[in-house]
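Complex shown without one protein chain; remaining protein chains in place.
For clarity, chains are labelled A, B and C in written order, and residue numbers in each chain start from 1.
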Amino acid sequence: MLNLKGLYPPLPTSFDDHEELNLTAIRENIEHLCKYDLSGILVLGSNGELVMLSKEEKRKVYEIARQSIPQDKLMIAGTGAQSNRETTDLTQIAADSGADAVLVLSPSYYKGQMNSEALVKFYHDIAEQSAVPVIIYNMPANSGIDMDADTILTAAEHENIIGLKDSGGNLIKMAAIINNSKPGFQVLAGSASFLLPALSIGAVGGILALANIAPGLCLDIYKSFMKGDLEMARNYQLQAVELNTAVTRRWGVPALKAAMDHLGLYGGPVRKPLLPVNDEVKKELVPIINKTLKP
Amino acid sequence: MLNLKGLYPPLPTSFDDHEELNLTAIRENIEHLCKYDLSGILVLGSNGELVMLSKEEKRKVYEIARQSIPQDKLMIAGTGAQSNRETTDLTQIAADSGADAVLVLSPSYYKGQMNSEALVKFYHDIAEQSAVPVIIYNMPANSGIDMDADTILTAAEHENIIGLKDSGGNLIKMAAIINNSKPGFQVLAGSASFLLPALSIGAVGGILALANIAPGLCLDIYKSFMKGDLEMARNYQLQAVELNTAVTRRWGVPALKAAMDHLGLYGGPVRKPLLPVNDEVKKELVPIINKTLKP
Amino acid sequence: MLNLKGLYPPLPTSFDDHEELNLTAIRENIEHLCKYDLSGILVLGSNGELVMLSKEEKRKVYEIARQSIPQDKLMIAGTGAQSNRETTDLTQIAADSGADAVLVLSPSYYKGQMNSEALVKFYHDIAEQSAVPVIIYNMPANSGIDMDADTILTAAEHENIIGLKDSGGNLIKMAAIINNSKPGFQVLAGSASFLLPALSIGAVGGILALANIAPGLCLDIYKSFMKGDLEMARNYQLQAVELNTAVTRRWGVPALKAAMDHLGLYGGPVRKPLLPVNDEVKKELVPIINKTLKP
Partner (left out) sequence: MLNLKGLYPPLPTSFDDHEELNLTAIRENIEHLCKYDLSGILVLGSNGELVMLSKEEKRKVYEIARQSIPQDKLMIAGTGAQSNRETTDLTQIAADSGADAVLVLSPSYYKGQMNSEALVKFYHDIAEQSAVPVIIYNMPANSGIDMDADTILTAAEHENIIGLKDSGGNLIKMAAIINNSKPGFQVLAGSASFLLPALSIGAVGGILALANIAPGLCLDIYKSFMKGDLEMARNYQLQAVELNTAVTRRWGVPALKAAMDHLGLYGGPVRKPLLPVNDEVKKELVPIINKTLKP
């Protein structure tokens, strides 16, 4: 089974001033991040504005990503869409592009019909047809659907489903899943804000927006925990919470991109209807970034 | 200003057994519905599985719809997508196909960022570029976003925004919008379940899933109300609630398609991850349909 | 069966500057309201700060109310509490004081356990032991529990349960209840904001906070509807929505009391933790009141 241990940044998708893909910026951001001891890169997750891109644009992002990510690091590709057919298409394109695994967001538009049976069948159908391992992606804040432990555990019975990224932050559910899932099933924290609590109950790592701008701090939490220095881990974790709340929870992708710009990476514009952070937000944001990251 | 008065069925999109578009069935369903005194047809609303279709498929649906809808009835086209650019593209395709107006669902994936400012800018941007009038579509049960009265009222200030379809069923909000919107702004009930209450406070009509299978009953509510026979209107309304709850609220698009099949129209398959209603649901559904519609 | 037809103000409970009961003010407010063509008075509903009073204080309010309400108008007494024993005690005190009916809020603290079975048993137990008819009170915004139609319908099967006050504003549920309840079961709108829509589907009247400060306007809606003048009813309804939203929905009991003070009635202090409306709110509130009520 593919080993998912460790940390991954969910890369924002870089656009130019006309909101067109900026593949050069994507490559440079990946090259920068791959200097750190991260386990790989996720492209086209929520922070990658997955719902904003056409299929052809997604293909281009998968391809530049694989070219830019060293072979000893994993490329995880977000391929979830509202229909099975679109999700399967994207999964094949990602696999053909060299993705090591795909991260599949639950479909969510028909919330009333997305009961456990429908979601399990969806994941089994995608997993059955995917050439690469599948990671379930539970993202209630965006999708409006919070899959319960039983649904995830039943979906996870398929041999091609190897893990879960949970961004909901419900540690009780996460513990229930870790406790009852098949041997080798791997849970990844979906936010730096609860990385240490998740590790404490058995998560193997995390896909963390914060790792785009503070890979060092995120790795400090992870490595302190791994070597048993809980007090150090706690100190780093508490530092991470405030920064992460500002950058990702409160102001979202626009703030993450603004933070990247502030730190000398390429953040660039977001696609509308997302709006860039305004000056007032920037004035609040910059001191929080500087306080923790002293650029 | 385009007059939206009256009732519209939000047409389900017909698929064949391979989940491919069945344009013949779409045409025949439209022709059947246009025999009734409905004011027009909505294609690619929530009941039209709008999130399941590719752009090319949407174009085909717009085109067959316009060919099938008589010129004296309105064609309203659902064109909402997660990004401004995709929504504007679809809006142009719909207008080029001959749509009289477009119904634009609010983008919803980045819920945390979809504040009033972002939503108003979104609607103004779409309206600015649209060749046909725009109707705002508030659909909290699916989108997970329930736009408030102030947001809708501010969006509605654009001269190319002529109305609102509200599926949330909050009559207080609806009344506030009717009371405070620009002259001529038209509110349409988004469900037969609250058609009469909505008419009582000034809605001009409705886009009603139930009108696909019970256009007569829906028109009975509307016409009784219009001629001031409230008791009759109430009787029809109470009949409509139970049927509508079963067909659309409880079991969604799969139940609507099953009901169409049961009534001799073309319902056909849904696209996965939606699942067809199972036999148990059918056993509950059919008596409810027969009781009200005696086919 | 007791006839509940018509409108009722849910009287605020008057306190003096030490937060002690002001029985004189209660009496005078009731006497003022009973000059209008209201069907009666509710004491100790949500607007009566029911959860703030001791049992002994509640007894005093029931007694002064009965002394002040003419015999040809109904006294409805709020008696809901978290336990069956407390609710039954209060119901007996109210009945002994001369209440014509009791309004019983659903218990709500143990939300996870308040399933349909528990709620139905609660209402049947209370109804069984009550000397006067029982009205179910569904108040999701405060209790955090929104009873569904089936629960209410099953509870309503008890012969001593004669009606429902629904403050949730879900017209679809209200219609389902009206459509399926036993003959003679009476539904009252719980807010002026949806009085006309509720009447349009068969509600028999309402218990309306707004009727404390605008009994005339509320009666205008009701009477216009009753004589079939829907357009007039709609005009009054739309006037009522803005005022009611400000006074009751947005700023709650403190605003209602401030409005009463402004209009020459006794509003007086609220009990803490409720806070009086501050000057800023008052500045927004007064023009809204004056605009509609021109005192």
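Heads up, the rule we're going with is that contacts are C-beta pairs under 8 Å (C-beta built on N, C-alpha and C of every residue); 3 or more make two chains touch, one makes a residue touch a chain.
Only a predicted model underlies this, so the values are computations on that prediction, with no experimental measurement involved.
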**Asked** Shown chains touched by the missing chain?
**Response** A, C
**Message:** One chain is left out of this view; which of C:D37, C:E117 or C:E284 touches it in the full complex?
**Reply:** C:E117
**Item:** Touch with the omitted chain, as defined above, among A:F194, A:Y222, A:W251 or A:Y266
**Value:** A:F194
**Complete:** Of the candidates C:V51, C:M232 or C:L263, the residue in contact with the absent chain is C:V51
**Item:** Residue of A:N3, A:N115, A:N179 or A:N278 in touch with the missing chain, whole complex considered
**Value:** A:N179
**Fill in**
chain A positions in touch with the non-displayed chain are 169-172, 175-176, 178-180, 191, 193-194, 196-202, 228, 230, 233-234, 237-238, 241-242, 245, 249
**Asked** Touching the missing chain, which residues of chain C?
**Response** 19, 46, 51-52, 54, 82-86, 107-114, 117-119, 121-122, 125, 141-144, 249-254, 271-275
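Operating definition for what follows: only the chains that are shown with their structure count from here on.
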**Asked** How far is the middle of chain B from the middle of chain C, if each middle is the mean of its Cα atoms, in Å?
**Response** 36
**Complete:** Note: chain C sits from chain A at a C-alpha centroid distance in Å of 49
**Request:** Could you list which residues of chain C touch at least two other chains?
**Result:** none
